[in-house]
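What you see is the complex with one protein chain gone and the rest in place.
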Amino acid sequence: MTPVPRPPVTPVSVLRVEDARLLRGRGSFSDDLDLPGALHARFVRSPHAHALLGDVDVSGALAMPGVVAAFNGRDLADGGVNPIPTGWLINGMQPGERRALAIDRIRYEGEPLAVVVAETPEAARDAATQVVADFEPLPSVTDVEAAAAAGAPTVYDDAPGNICFTWETGDADATRATFDAAHTIVTRKLRNNRLVPNAIEPRACAAIWNSGHLFLHLASQNPHLHRFILAGFVLGMPEHRLHIRSSDVGGAFGSRIAVYPEEVVVAWAARRLDRPVRWTATREESFLADSHGRDHSTEAAMAFDADGRITGLRVRTLANLGANLSLYAAAIPTWYYAAVLSGPYAIPAIHCAVTGLFSHTSPVDAYRGAGRTEAVYVVERLLDSAACTLLLDPALLRRRNLISPDSFPYHSAVNTVYDSGDYERTFDRALDLAGYDRLRDEQRRLAAESRYIGIGLASYVDMSGHGPSREVTREGGHAGLWESARVRVHPTGRVTVQTGSQHQGQGHETTYAQIAASALGVGVEDVAVGHGDTDSAPFGMGTHGSRGGPVGGSAVWLAARRVAEKATRLAAHLLGVGDAEVERSGDRYVVKGRPAEWRTWEDVALAAHMAQGLPAGLEPGLESTVQFDPPNWTWPFGTHVAVVEVDVETGVVTVLRYIAVDDCGNVINPAIVDGQVHGGVAQGIGQALWEGARYDGSGRLLTRSLGSYAIARAGWLPSFETARTETPSPSNPLGVKGVGETGAVASPAAVSNAVLDALAPLGVEHLDMPMTAEKVWLAIRDGRRRQSAALDTASTRLDAGPVARVVDRSRESSPGPEGGV
Amino acid sequence: MYPGPLEYHRPDDLAEAIAMMGEFGDEGRVIAGGQSLLARLRQRRVPVRYLIDIRRIGRICGVRRERDAVVIGAAATHALIERSAVVAETFPVLARVAGVIGDPAIRSLGTMGGSLAEAAPNADWPAVVLAFGSDVVVANPQGEKRIPAGEYFTSGRQTSLEATDLITSVRFRIQPQQTGVAYVKQPEPASGWALCGVAALVTLDENGAIGRARVAITGMGPAPIRLKSVERSLIGRQPEAAALRAAAARADEDIELEDGEGGTVAYRANLARVWTDRALRTAVAATIR
Partner (left out) sequence: MDTVNITVNGKMTRHRVDGRTLLVHYLRNVLGLTGTHVGCDSSQCGACTVLLDGWPVRSCSILAVQADDCSVETVEGLAPDGETLHPIQQAFHEEHGLQCGFCTPGVLMTVVALLRENANPGEAEIRRALSGNLCRCTGYHTIVRSVLRAASDAGSQA
């Protein structure tokens, strides 16, 4: 590791540029677009999770007032619309089929099968009920374990056992050997709950066809990718005649990466009808038809030597992919998951095997933390289980296994290379900020009053900054994940940056302006940042996988540096000296040692454009476009501590404190970085305690509104306590690492561990998320029953080994945190 | 998100409103704050064609003190009750109840009358009205009548209201000395409705024993209900923790639960006992001023 002595961009919490319009209600979200004469689309969706689909008769809808058109799946296929492709392929996988409107077979509840287009949204809504579809319902399967079971209903006739793919990484033999030689082995069966992203802005789009050109306004995380896939694969239209714009995007969290059926239909209908068509999802549609996240069933085991050092990790995961493959469906539970299974710990041998399974549910794709949240949950739950078994304090056990600071770049047992890190420093800082020893004392004191406090730790490494194209395409990605930026200096010296990434609240317009301003030596207010418009921004891969800073930001930096180098050459020419004799001082280029001889930045910008007397070989203008392809991912890390109290009478869990110490390398805008951590932590606490999609036996989604699926409200969360260490990344010129997901990567594990720490004296060893009040209470009831049964047994038997272990986990006998923490 | 076709009417007074109720019959629906009704109209779950808006009939919007009762107008919003000086002086518990309903925006429009007319099995006011033994005052073409709370809720979402009965107010009788009232609630996280809510009213006699007790529960079963077994076991007891807990332990005797979306019977029965105990303790504490 070569530490960068000073961050290239000085960290300052510049107030956000985008706030002015958003605070005034003058943002431009998709549904805000003023589109006179636009028609309104309403989708007809399947009430069945699995059915043979016969005739879809839209004539009843066509007869309704205000209806202009109605289409079914055959109309679309006949009209040249192709299925939507997936973006990540694994050898031998069954790719399924993702059509914009279903034909012949329904594979999940809410799958769109027809569209009604009308003059008003009310008319479209009224008429949608008049579409008549011929269903022959079939048995369905929504649960991933049930989908894998023998005799389960199958989603595709040619995917026996519902298996889409099997995938493995690591070294099976080496791992087996470590388990054979282990002093202690802990095992856990873990479910990672299915989540619905629930960005507060519903998905929406609007399309205008005009004489061979199609304009699509779409809230997307990657508008260029959308255009490429829509034009090149689905709609079969010339890419240069499709113009996509994403303006303000009301949150995404992974749910706006994929190409969805609705935007395909809206775009096609606008062309077909030669009239503007728009659509905005209802929240129920968000639940039914947005891609979901997580949904794993895992059996995992960890091996330890006599000193409590981890020697091996074995993971077997069933991943629910849903009814068809969304864009990154195959990537998330494989590469994005296994890549961080070593966490911040030195684990000599790891083996991970994943089976991707189809089920009769909405497609599963990226959701904040995608894959890595699931991995951290596996590792951190195993460690707490091990702490219990080994009678070690969970903090002590973790610290003993951290990768030491002199090990970087660190080659993990799952073929990843951690770029930089100082895990012990971050870990110690978190425990210090939490007051860990005092917390344990307090926990013991309150236990005497029958109050149940739990302290949970999670240490993580996140894989962010997706990603080096060579590795991404090697692992299955159709496309590499580089990013672009164009920096243009105008004749007056003011600057416009265009980026291929796309904000959804991360503050790109501010952070990128800071980066460009630093590189060019101009004021932040002199830089405007544009994004999301495929006609004006260079092709880019968008914002997901915590890549806006390390990949997108680096592209901005490099483009601006190129411009700055050219400006220096030009300044030297104007001053009549060699390039090396000019230095920048404030707004001026000054001849070294001759402070009276100078040109301003504006002089240089003007000269570049007026092109009077440019040196030979120097093109006019000051502009550069860069495509940055990182050499590696960036690997942020940290330690989080959650403190909870469980009301054992009701099972209600209250989060008392949440401490997050993260290291995301250099920081450009500390306030924005803190905000990313806050949001991720809140979502992760939600996963641990409240969120979870549930289906009934017929495959119907039960949690289909915000009144039945709980996302965190203000009163349920504490204020967060955050701090940072800064270990620069060598993987990009800014030394930054991605921070968009770290909060959501760590917090489900930290909160789960905290709740189970509180419940340990009550005989509860494990609970799956979400740890709702009822689930917690039932576990306490059962735990107490087991305990009293165990005590009865123990008093009548001498050989009470495994039972005594459970009983010993009372506060009094658990070893304290002393011992080097 | 888009309701079906609706015809909107805003009568000037009660008589006109009641006449409209008769005229529109099943296709008509009275709307006050509309916080439950609008959601169902948007989802087209009720076949309503005519709305009769009573929110601006001044007579039924306020809160007033009468000699023997506090009278809360049917169209008084939860927010108004939360802030009412009359309520603060007489029954501050009502302000606290109003303050745990939904959220501020729901409280701005939602009304006590609307809550009772909807008679949701997990609403807050029904339990409180049962514990107080309030009278629901109703106007109809024949004049006015008072329905005791105990006769008002019949079964799941059903009430003893007739087609042209319009709730105009709810009367909370002034209570004797040494009376304490409490309402405690465990909200269902996503919706905010009561997973379990218990209202308790306790009056101590001259010996300091419990002379009178009314306890009602919401969120447990098809309709809000009095917990008469709990009440019986309280009478004559000194209001000590053990006695309260013993009485609360009988909370599940008066309710009928089924496993379902609301949770397992075991958990919900436990909630009934726990929150009854908490309600009783709070009510007893409130008797000592």
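Each chain gets a letter, A and B, in the order it is written, and its residues are counted from 1.
Quick note on the criterion: contacts are C-beta pairs under 8 Å (C-beta built on N, C-alpha and C of every residue); 3 or more make two chains touch, one makes a residue touch a chain.
Bear in mind that the values here come from a model prediction, so they are computed numbers and not experimental data.
Enquirer: Of the chains that are displayed, which are in contact with the missing one across the whole complex?
Expert: A, B
Enquirer: Using the touch definition up top, pick the residue from A:G27, A:P47 or A:G480 that touches the left-out chain.
Expert: A:G27
Enquirer: Give the residue, chosen from B:R55, B:R96 or B:R237, that touches the chain omitted from the document.
Expert: Residue touching the chain left out of view: B:R55.
Enquirer: Which residue, A:D75, A:E201 or A:D757, contacts the hidden chain when the whole complex is considered?
Expert: Answer from the full complex: A:E201 touches the omitted chain.
Enquirer: Looking beyond the chains shown, say which of A:E111, A:D143, A:D171 or A:D248 touches the absent one.
Expert: Considering all chains, including the one not shown, the answer is A:D248.
Enquirer: Taking the entire complex into account, which one of A:E122, A:E597 or A:D629 touches the absent chain?
Expert: The missing chain is touched by A:E122.
Enquirer: List the residues of chain B that touch the chain left out of this view.
Expert: Residues of chain B in contact with the hidden chain: 1-8, 10, 31, 34-35, 38-39, 41-43, 51, 53, 55, 77, 79, 102-106, 108-109, 190-192.
Enquirer: Touching the missing chain, which residues of chain A?
Expert: That gives, for chain A, the contact residues 13, 15-16, 18-27, 29, 31-32, 34, 122, 198-202, 248-251, 253, 280, 282-284, 504-507, 671-672, 674-675, 678-683, 705-707, 711-715, 717, 719-720, 743.
Just so it is clear, only the chains that are shown with their structure count from here on.
Enquirer: Just curious, how far off is chain B from chain A if you go by their C-alpha centres, in Å?
Expert: The computed centroid separation for chain A versus chain B comes out at 44 Å.
Enquirer: Mind listing the chain B positions that touch chain A in their complex?
Expert: 1-2, 4, 186, 189-191, 195, 261, 263-264, 266-267, 270-271, 274-275
Enquirer: Hey, which residues of chain A end up touching chain B in the complex?
Expert: By the definition above, chain A touches chain B via 121-122, 125-126, 282, 649-652, 690, 702, 706-710, 716, 772-774, 777-778, 781.
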